[in-house]
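With one protein chain withheld, the remaining protein chains of the complex are depicted in position.
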Amino acid sequence: MHDIVILGAGVIGAFIARELSRFQLDILVLDQENDVGNFTSMANSALIHSGYDPEPGTLKALLNVRGNAMYDTVCDELDVTFRRIGSLTVTTKEEELSVLKQLQERGRRNGVETFIISAEEIRQKEPQLAHDVKYALYAPSAGIIDPFELVVNCMENAIDNGVKLSLNEKVTAIKPIDGGYQVTTSKDVHHGKIIINATGVNADLVSEMVAPNKFSIKPRKGSYFVFDHFDNNFLKHIIFPVPDERGKGIVVTSSYSYNYLVGPNSNYIDDREDLGTDRDTMEFIKQSALRLVPKLPFDKVIRTFSGLRATPNTGDFIIEPLTDHPCFINVAGIESPGLASAPAIGVYVVNQYVSKLIELRPKVDFNPRIRPLYRFSHMSEKAINDLIKKDKRFGHLVCRCEMVSEGHIIDALSRSCPPHSIKAVKKRTRAGFGRCQGGFCQPLVLKILADHYGVNEQDVLYDAESTFILAEATKGGGAHE
Amino acid sequence: MNKVHELICIVCPKGCHLQVDDDLNVTGHGCPRGIIYGKAELLNPTRLVSSTAKLISSDLSRLPVVTSGEVPKGKIFEVMNVINGLTVSAPVALRQVLVKDVLGLGVDIIATRSVKR
Partner (left out) sequence: MNKVDILIIGGGSAGLAAAVSAYDAGLRDILILEKDRFLGGILNQCIHPGFGLTEFREQLTGPEYAERFINEVERRHIRYELDTMVMAMTPDKEVTYSNAQQGLVTVKATTVILATGCYERNAGSIALPGDRPSGVITAGLAQRYLNIDGYLVGKSVFILGSGDIGLIMARRMTLEGAKVLGVAEIMPYSNGLNRNIVQCLVDYDIPLYLSHTVTRIIGKRKLEKIIISQVDEKFAPIPGTEREFEVDTLLLSIGLIPSNELLDKLGVPTDKTKGAIVDQNLQTNIPGVFSCGNVLHVHDLVDFVSAEGKIAGKMAAKFVTNPIKTLENQIKVLPQEGISYVVPQRVDPNRIYGPIEFKFRVNKPRNNVFFVISQGETILKRAFHQVAIPSEMINVVLPATTVIDPNMPIIVTVKERQ
């Protein structure tokens, strides 16, 4: 019987796991995907919101602001790329100045400092904005982050500190038993004294396995364009339109990797697995973005994708145990500002609930830091060459577009939350994220994965189980050593 | 009734539009090879077959091969079967004959690259 079983290894499950790994507890994390952070956590705007937007008094407001403040330390400890570039919520309409003032007041009540600036200062800060932008709300504490690194490194740290992770386990049934719960998955049966449900878009369905719900989750889709690198200084802040009842609106921003990101729209859907994009939506997003940033070079788009938000019908985060089930804690409806709130949610869940259910004895050897990554862009030529002398695979570049070496991939494979697929390698190293989208590097990464795991090349996966890249060997196979 | 067939010549990348009647008169060709092709395409269409063969080598696992001349269109898949059954060991010379007179069709299967080891 584990002390804690966490369902879901997205950004929320990862931070809860890490927070709990400070203590002497037996912790297991389960996820249905073939990698951590493989659903909502990897398909979002990658923004750490400042926190002026949530309604004061809500959990969203409380945890967004707390979480935002934690990110400098978190990203230092977990070696995650994070840049606090600030956001501008802009309007072209004179009458919307009052909306910006309301947002500012909301921010003030949430403890977030913002400034209202007008056309001339906006134009100085961001010359690429449409010339009829009249006012903007400037929130300096907003930032952009590498959401893939964040979840992987957070989980790696949790695992380094004793947490166990099991992937490809979809929860099918949960039964209360003496002293805890029995969790049945597509692969195995597990037992835990305390269950923490962080299963994203499916959280209501999972919670219902234990007892009828008071909440429901509806998937809300948002699509995005990703642009190639073209000019690191094209935009220096996150650009928001004025929010409406549907949400924060279509953002235009530089990303952590100096790509540009445009999106998301907001569209309720029924299918909890539908990550498709459609023509009309993409056109709508494009026109909305061009309205604010007229010179966005849409001929430089290299990718489109969609993500699903886990939108609760309660209007706020749901972080509480089920009625009559104090040891089954729901952490559900974590839509925006979920990413910004994640570290604070981890602490909140532990302090508010887990600490009252089980004794928390700190681990003496808890280490909040992961072994740093090798970042060529931050290393001197001498440092890189010293590294190559130690392991010459760092000299063999595999991904031309993003300058990723064989050594980086081997390093990712050597860590405690390693990649098991082409996509997982991409998320950790950026190999395949560039303009050619894996056209050159994919065969090389495939071979590295096959060699490392001792499997045939035909068994290497693109992402989930059975998504093989290669169908069969020609000539009846053979002559493939 | 003498029918005129419209064909595209495939001898070279120019792709001239040919007209060939049932008496094998060819027009529309850009060079003499087009006449030969036009006639052959009606009587006995032939093609080159290019593929890869299993290779035992430390450098590569497949060897590119081609037929040294054209084979009847109807025999393409049979020639492929022969190629699929080959296992070639390095070293291989460029244009090395791997199968002489494949299926008695008067052409060989040859390697189109050399492999040292």
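Order of writing sets the chain letters: A and B. Residues in each chain are counted from 1.
The rule is simple: a contact is a pair of C-beta atoms (placed from the backbone, for glycine too) under 8 Å apart; a residue touches a chain by one contact, two chains touch by 3 or more.
This structure is a prediction, so every number in the text was calculated from the model and none was measured.
Residue A:F225 is the one among A:Y52, A:Y135 or A:F225 that touches the chain missing from this view.
The residue touching the chain not shown here, chosen from A:L129, A:M282 or A:V354, is A:M282. The chain that is not drawn here is touched, among residues A:D178, A:E245, A:D324 or A:E472, by A:E472. In the full complex, chain B contacts the hidden chain through residues 7-13, 15, 17, 47-52, 54, 59-62, 64-66, 73, 76-77, 80, 94-95, 112-114. For chain A, the residues in touch with the chain missing from this view are 225-226, 273-279, 282, 301-306, 381, 384-385, 388-389, 392-393, 395-397, 400-401, 403, 405-406, 435-440, 442-443, 457-458, 461-464, 466-475, 479-480.
Assume only the chains that are shown with their structure count from here on.
Considering their complex, residues 474-476, 478-481 of chain A touch chain B. Taken together, the chain B residues at the contact with chain A in this complex read 52-57, 61-62, 84, 86-87.
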